[in-house]
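Missing here: one protein chain of the complex. Every other protein chain is in place.
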Amino acid sequence: MKLRGKFTKWFVFLVLLHCVVAGAGFFAPYNPAEQDRQRPYLPPMRIHCMDAQGDLHLRPFFYPLRLREGSFEQFEEDTGTAVPLYFFTRGADYHLFGIVPSRLHLFGAAGARIYVLGSDAYGRDQLSRILFGGQVSLLAGLLGAGVTMLLGAVIGLAAGYYGGWRDDLLMRVAELFLALPWLYLLFALRAFLPLSVGPLEAFLLVVVAIGLVGWARPARLVRGVVLTVKERDFVRAARGFGASDIYLLRRHILPETASVLLTQAAILVPQFVLAEMTLSFLGLGVPEPMSSWGNLLATLQQYSVLVSYWWMYLPALAIVPFFLGYLGLASALQERFDTYKISEKSGWSRT
Amino acid sequence: MQPLLKIENLVKHYAAGRSRGSRRTFAALDGVSLSIASQTTVALVGESGSGKSTLALCIACLERPTSGSMWFEGIDVAVREEAQLRLLRPQIQLVFQDPASSLNPHWTALELVSEPLLVQRRFDRQERERKALDLLDRVAISRKMGGRRADELSGGQKQRIAIARALALEPKLIVLDEALSGLDCSVAAQISNLLRELQSSLGLTYLFITHDFLMAAHLADQIAVMDRGRIVESGPTERILRAPRHEATRSLLAATARFPETPSVLVNA
Partner (left out) sequence: MRYLLRRTRHAVFLLFGASLLTFLFSALTPGSYFDEMRLNPQIAPETIAALRAQYQLDRPLPVRYLHWLNAVAHGKLGFSFAYNSPVAPLLWVRAQNTLLLTVTATLLAWALALPLGVWSAARFGGPPDRVLSWTTAALLVVPDLVLALGLLILAVRTGWFPTGGMVSVGFEELSPLQKFRDLALHMALPVFALVLAALPMLVRHVRASVAEVLNAAFLRAARSHGIPHAKLIFGYALRAAANPLISLFGFSLGTLLSGSLLVEVVMSWPGLGPLLLEAILARDLYVVIGGVLLSMIFLVAGNLFADVLLYWADPRIRSTASTE
């Protein structure tokens, strides 16, 4: 089926992306916290196969950078020492998926550090930091989306099923949350939660804050489905056998909401990752030393960094393939379930 | 002999107009009284909007009447607390008009037929499955179809499943709300034969609701005619067809009969 093909394509793409981030320990050459104060703010290094003499080497290599004569910020390659790259090499310790201890890395070098995406103020490898930072940001987004979907589903089910004043009240509140600008809401919520807490607590607070802000749209959509399904004869029939409310909700109504929930999840996850990035970038999210894409970008707030060290911007681009994947998935799901018709012609909608 | 089901002066009001401020109510049932004797078929005939479906829902205890009484096997069921109703429900089952809507399209035939048993928590899983297969046999659905999802079956097959499901709890009374109205003539004929056969083998009582007098005449011992929330006439089928008294009855007859002799021909079916 053509539609199924679209869905699979995006799904596989996303799974691959997530695997790369989840396996950050393997794909990253170094431990993200490993500093090298001798080499702050090095630009990305180039990988060569042909050396300065014009010879071709089978094994790729790089030249370490050194400061140009008479300059404090210009670097040049030290073509005297060629440092070869090894693949599937042993490097720093890490725990794959947090459980399996390993020392295997996709690539590495002996003798000098390779900075594929440059280094930061403390000489930490940006590539490694981006990969590990992705774990934090993605996890925050996924967990936040989980909280929101749970909250939205419960509220939507309750409002739709029981109706009456409960429905009116809940939907009014939902309308309020929907009408207000999300970033302001998020700020307002985050502002009043404790600010100077440890990384783990900060992470959880961020997840909770994000999750609490976004429940309104899923709740409204779920409620819509419940209202329709509630009146269906098969629900009436089940009641005729003596089914309890919980049974009806669980076995008949909830499964019907699956399509709406899935589509919403695909739309919300990237937005929540972005929310975490925004919060951390502004100093309201995950603090150092835990790295997230957001706080990796925080250095850009210094003018000097902005002017001279353009590679510090790269963590921002890391989210783009995820946005692409999730939006593509959402669009495929929408087509499949025909959930909302903003217009069939408009293709994607980020609502 | 006491009737299986007896209702007296059943009234059902629905709120009409905008919910905010408007107190107008609409009387779907305006004092309905009816008796159904055991192991008979009573047909309830009326136009759309006459209140037939509302009556069906009230009898099946899916709607609560505003006032009136109902006795089942002599027991007053006006009390109607959910816990007590739970014991009553297996006895009265409902078959809906549109099986596409009354059967969850994602469920398989077996799951659908065994659902009542699951809800009432009878038997264990294997026993339920066995009973479900037996029920499928009864309604002439081959066992192979058991694993098919409802949306993969034809209209006639779906309605058979619905009937099988209604039989699962071994009810005494089955209310069929326009159950044959959505089917092709030949399919409807097959299913009405099935219904008759089930009635004689299982000793069922039917309340058959329809707007089609021909159907009613074909299946029922008694006909009750409903108009605007009331039963305006009722009596043995033959008498109603031969000598209708109320205007509503006559206009319904006139609408369905094509030839003047048709009703009596049908009675002998």
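In order of appearance the chains are A and B, and numbering begins at 1 in each one.
Please note the rule applied: contacts are C-beta pairs under 8 Å (C-beta built on N, C-alpha and C of every residue); 3 or more make two chains touch, one makes a residue touch a chain.
Not measured: the values here are computed from a predicted model.
Novice: Considering the full assembly, with which of the depicted chains is the omitted chain in contact?
Specialist: Contacts of the omitted chain with visible chains: A.
Novice: Specify the residue from the set A:Thr89, A:Ser259 or A:Thr278 that touches the hidden chain.
Specialist: The missing chain is touched by A:Thr278.
Novice: Which listed residue (A:Arg124, A:Arg190 or A:Arg251) would be found touching the missing chain in the intact complex?
Specialist: The missing chain is touched by A:Arg190.
Novice: Could you list which residues of subunit A touch the chain missing from the display?
Specialist: Here the touching residues of subunit A are 172-173, 176, 179-185, 187-195, 270, 274, 277-278, 281-284, 297, 300, 303, 306-307, 310, 313, 316-317, 319-320, 323-324, 327, 342-343, 345-350.
Following the convention adopted for this analysis, only the chains that are shown with their structure count from here on.
Novice: Roughly how far is subunit A from subunit B, centre to centre by C-alpha average, rounded to an integer in Å?
Specialist: Computed value for the inter-centroid distance: 55 Å.
Novice: Going by the contact rule set out above, which residues of subunit B touch subunit A in the complex?
Specialist: Going through subunit B, the ones touching subunit A are 57, 60-62, 85-86, 89-90, 93-94, 96, 98, 101-104, 106, 115-116, 119-120, 165, 169.
Novice: How about subunit A: which of its residues touch subunit B in the complex?
Specialist: Those in contact with subunit B are residues 232-234, 236-243, 247, 252, 255.
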